[in-house]
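Of the protein chains in this complex, all but one are displayed in their positions.
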Amino acid sequence: MAIVEVAIIPMGTGSTSVSKYVADCHKILEEQKDIKSMLTPMGSVLEGDLDLIFQEIRKMHEVPFASGAMRVSTTIRIDDRRDKDTSMEQKLKSVRKKM
Amino acid sequence: MAIVEVAIIPMGTGSTSVSKYVADCHKILEEQKDIKSMLTPMGSVLEGDLDLIFQEIRKMHEVPFASGAMRVSTTIRIDDRRDKDTSMEQKLKSVRKKM
Amino acid sequence: MAIVEVAIIPMGTGSTSVSKYVADCHKILEEQKDIKSMLTPMGSVLEGDLDLIFQEIRKMHEVPFASGAMRVSTTIRIDDRRDKDTSMEQKLKSVRKKM
Partner (left out) sequence: MAIVEVAIIPMGTGSTSVSKYVADCHKILEEQKDIKSMLTPMGSVLEGDLDLIFQEIRKMHEVPFASGAMRVSTTIRIDDRRDKDTSMEQKLKSVRKKM
């Protein structure tokens, strides 16, 4: 199970607002039951099988193009840990316990 | 007011765990009352004056070195919008309203 | 054709050096003739079909695990422009012309 953050920015749309694109991207995630997702002020965090996550991000990246954008900047950060089971919830707990 | 995400990774520590470093970084943020912060599974999101945020990130970046790390990889993403007031909370609301 | 930057960081290896992993990742790229690649001091930049690039990045992400790392942090930035043909070379030229 990997934890992956994705942020998708349409370029050249003439509007500073991107919330519509983010909402449409997040709808794709909600249809995919095998991936957990969390919305943050800077993107979406996904938890699940890495190959499946890559597939979903590939779809999300198309969202702004489908709405007319001609250039898209997508940033992805993968945290893939294989020495023990991890999860978004577990990572947050682990930090909070030490604060 | 800018919204900024920061993720700090110590390298070569011999341990896959980084929660102690993240917790120490977040303690720095909690001492700074003029910056709001939110912990996510992939980093910390900060909201406030950009110059002040740069100062705090500069301190956070030193945390793993102070604990013995010899190499640190820090990733920062700034979202700076000046056509209207924004906030972490407002960004989340704006997306959720469209979902 | 998309242009994509990827940086792969093994975590918890006990060594601050990562050049061996980067070299192994870059060897994967050199075997794939349909993707152009460029090494920078902060990662690798790839140019080609986005689906093919995703496949190659997926392989590159496994390299540190195959060498014993138990946690890997991978950062990907995609620049996908569809209103005109672009390339790594073209992007560099376009900036230099304006300097």
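A few comments on the model shown:
Order of writing sets the chain letters: A, B and C. Residues in each chain are counted from 1.
Throughout what follows, a contact is a pair of C-beta atoms (placed from the backbone, for glycine too) under 8 Å apart; a residue touches a chain by one contact, two chains touch by 3 or more.
Bear in mind the structure is a predicted one, so any value in this text is a computation, not a measurement.
Contact with the undisplayed chain is limited, among B:S17, B:T74 or B:S87, to B:T74.
Contact with the chain not shown here comes from a single listed residue; of A:I9, A:I28, A:L52 or A:L92, that residue is A:I9.
Only one residue in the set B:K27, B:R58 or B:K93 touches the chain that does not appear here, and it is B:R58. Across the interface with the omitted chain, subunit B contributes residues 12, 50-51, 54, 58, 61, 65, 70-83.
Residues of subunit A in contact with the chain left out of this view: 9, 11-18, 70-71, 73, 75. Residue positions on subunit C in contact with the hidden chain: 3, 5, 7, 16-17, 19-20, 22-24, 26-27, 30, 38-43, 45, 47, 75, 77, 79, 81, 83, 88-89, 91-92, 94-99, in rising order.
By our rule, only the chains that are shown with their structure count from here on.
When you average the Cα atoms of each chain and compare centres, the chain farthest from subunit C turns out to be B.
Centre-to-centre separation between subunit B and subunit C, using Cα means, comes to 25 Å.
If each chain is reduced to the centroid of its CA atoms, subunit A and subunit C end up 20 Å from each other. Averaging Cα coordinates per chain places subunit A and subunit B 18 Å apart. Of all residues in subunit A, those that touch two or more other chains are 75, 77, 79, 81, 83.
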